[in-house]
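Of the protein chains in this complex, all but one are displayed in their positions.
Each chain gets a letter, A, B and C, in the order it is written, and its residues are counted from 1.
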Amino acid sequence: MATERLLVPLSESPTVRQTVAYAVQSGLEPKPETLVCHLVVALPYEADVPGERESLEETKRLLERAVSWVNEDATGVDTDVTCETAVLGKDAYLFGPKDYAETFEAYAAEHDIDRLILDPEYNPGASAPLLQPLERELARTDVSFVEAPLERSVTHERFTGVASWSRFLSLFVVSFGFYLILGDPLYWFDLVTGTAVGLIVAFTLSHVTFSTAPTLRETPGRLLRFTLYVPYLLGEIIRANLQISLVILRPSMPINPTVTTLRARVRSGLPLLGLANSITLTPGTLTVRANDQRLVVHTLIDDAREDLFEGGLERAIRFVFHGRRAAAIPTPKERGDTEILAPGYISGSSQPSAGAGSSNSDPPETTTDGADASDGGDEA
Amino acid sequence: MGGRYGGEHGDTYTESQVILTAVKIIAPFTLTYGMFMTLHGADTPGGSFQGGAIIGVTVLMLAFAFGIEPTRQWLKNSVIVSMVGGGVAIFIGVGLATIALGGSFLEYRLFFTVLGIPDGTKWGMEAIEVGGIALIVAGVVITLFFATAAGFTPARYRSTPEVETADDEVLSDD
Amino acid sequence: MIPLDINELFLVGAAIFVVLAIAMFYRAVAGPTTQDRLLAVNVLGTNTVVILALLAAGLDQPWFLDVALIYALLNFLMAIAISKFTVERGGVL
Partner (left out) sequence: MIDTLYVGAIVVLLALGVFFTFVSAMGVLRLPDVYARAHTASQTDTLGAGLALAAVALALGWQQASVYTVLLLFFVFITNPTAAHAIARSAAEMGIEPWSGADGDPSSDGGAVPDGGEPIDERSSEPGHERETTEGSHGGDPR
């Protein structure tokens, strides 16, 4: 009957409250003398975007709330319940599920954690579904973890939440507007059915489309800046297209394909899509992987590679999403966020069991380390 | 539950964020467009068959991007069944209504001549288009897809008994 | 100025696009990898969409555009579906 120590990673999810409640309840079950709840928030790598301080503030608020929840749930219990809070990942870069799992493992080892309680809707800012891969990664570590057995029906409650109204409304407006563009805005039938369709679409997809709720403060500015971005992108596309056309139509076809990585300083989700698709749309560069901020880009000619390393598109994307202040960053080349990969990279990293690639597993390792080191120096 | 890509080397296989986000953005538009086409099936050559197909394809697209199992959880079986069932019910209902009004099956004209609804033909056809065809097509497309996908579900994703039997059949063949 | 019929122009454009699309069949057949074929079929699909749009303008049949939109959607779906399927060999699919 010693001390029971629980690790509860928190995120702004619809089930975070229930997860905390379950953690306290299950922690009290073996009737320990003291129960220590380690409430941690793992911050995804957000680059040096202007909103970072705000997200840190939000994190603190979330932790405060969670502590109050624990105290609430632990009232009238003999056991001595204490809380420890921590923000993880400030000094490390959390990219994929593996990084999260390793961070939790390190924390658990350090604080002698008995169990990890996982929120079934755990989603720390990344837009990709993290839970299943995270579970798989955690299963590989020594940490024993439990997924809080909550009713999944809570997903329906999302629609009534205050935070969801903005998503619901904006998707309704988008859908309704699109419907009227397709149809005739003056015909009453289209207005009625358009409303119905907009409601259906907003109801079914509002939590699918928006991973973060749009806000009145930021979204209009982004849309405006996006309209400025489109002509720039078009210009880039046409310029690069002419370059590549000249190369392809020349009989000797002087191409020099290389695989490069680029650690882009944009948020995951929509900014990443924008950057990856812009890179792909610009001839000569093709995004092969974009799992996290680390893009693997295949470049066809040297000029295109130089353009990519100059980071014009990345800067433009940062301008679109965070305004002009965020756009003024050094080029990826200056930051040391670029790397030309040796041949054999692809089979070496993606197919560990393929045999052919196993001898080549070194280059990606060194690549990551080198980029990490220079990155860290840059931040400090 | 080690993933297939889970060696010591790489990260676990995750869905591509680019594809995921692109699908997220496109989905509302295709769904709206599908419903638009369905509702205007009677007066444009688009037809509600295509409309239903687009609605079904939207769900398929989400399933490809997010993974089959999460989508299956999101879209309950009962929803699909009620889609198809409701579609058939509306189709037959409109048909029988015209018989009840003293005509033959699906004789929309009677909505106008007997009940005096203006544009009766159009509304009758509309009902058939929306309910009868689009719902059925969308439901069948989704059902077929999930049924086919269930046959290939590997053991670790097994959740329901039906899936399990389908799984065994497929695997015992090889 | 020679009187130029825009509709004819679009039909000629559509014809050229058809020829270019046929060239894609070579890649679709020759391979050598699944992805090459998929790529070729994807380009073929994009060309088909353009051909449909050109025909819509050339033959003055605006409803071809509906078909083109659906075709574009299915083309996209096919690309992500097959590329996902080849990677996971039915794993998650």
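Methods note: a contact is a pair of C-beta atoms (placed from the backbone, for glycine too) under 8 Å apart; a residue touches a chain by one contact, two chains touch by 3 or more.
Values in this document were obtained by computation on a predicted structure and should not be read as measured data.
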Touching partners, among the displayed chains, of the absent chain: A, B, C
Full-complex contact with the absent chain, from A:Ala109, A:Val173, A:Val192 or A:Ile248: A:Ile248
Residues in chain C touching the chain absent from view: 1, 4, 6, 9-10, 13, 16-17, 20, 23-24, 26-27, 30-36, 38-40, 42-43, 46-47, 49-50, 53-54, 56-57, 62, 65-66, 68-69, 72-73, 75-76, 79-80, 82-84, 86-87, 89
Chain A residues touching the omitted chain (full complex): 181-182, 237-238, 240-241, 244-245, 248-249, 253, 255-259, 276-277, 280-290, 296, 298, 300, 343-344, 346-347, 350-351, 353-357
In chain B, positions touching the absent partner: 4, 13, 16, 18-19, 22, 25-26, 154-156, 158, 164, 167-168, 171-172
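Heads up, the rule we're going with is that only the chains that are shown with their structure count from here on.
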Top chain pair, ranked by how many C-beta pairs fall in contact: A-B
Chain of greatest Cα-centre distance to chain C: A
Centroid distance [mean C-alpha coordinates] between chain B and chain A, Å: 30
Residues of chain C engaged with two or more neighbouring chains: none
Per-residue overlap in chain B, given as positions that touch at least 2 other chains: 13, 33, 67
Footprint of chain C on chain B - complex, ascending: 4, 13, 19, 23, 26, 30, 33, 37, 44-46, 50, 53-54, 57, 60-61, 64-65, 67-69, 149, 152, 154, 157
List of chain B residues in touch with chain A within their complex: 1-3, 5-18, 20-22, 24-25, 27-29, 31-33, 35-36, 39-40, 62, 66-67, 70, 73-74
Residue ranges of chain C in contact with chain B within the complex: 63, 66, 69-70, 73-74, 76-77, 80-81, 84, 88, 90-93
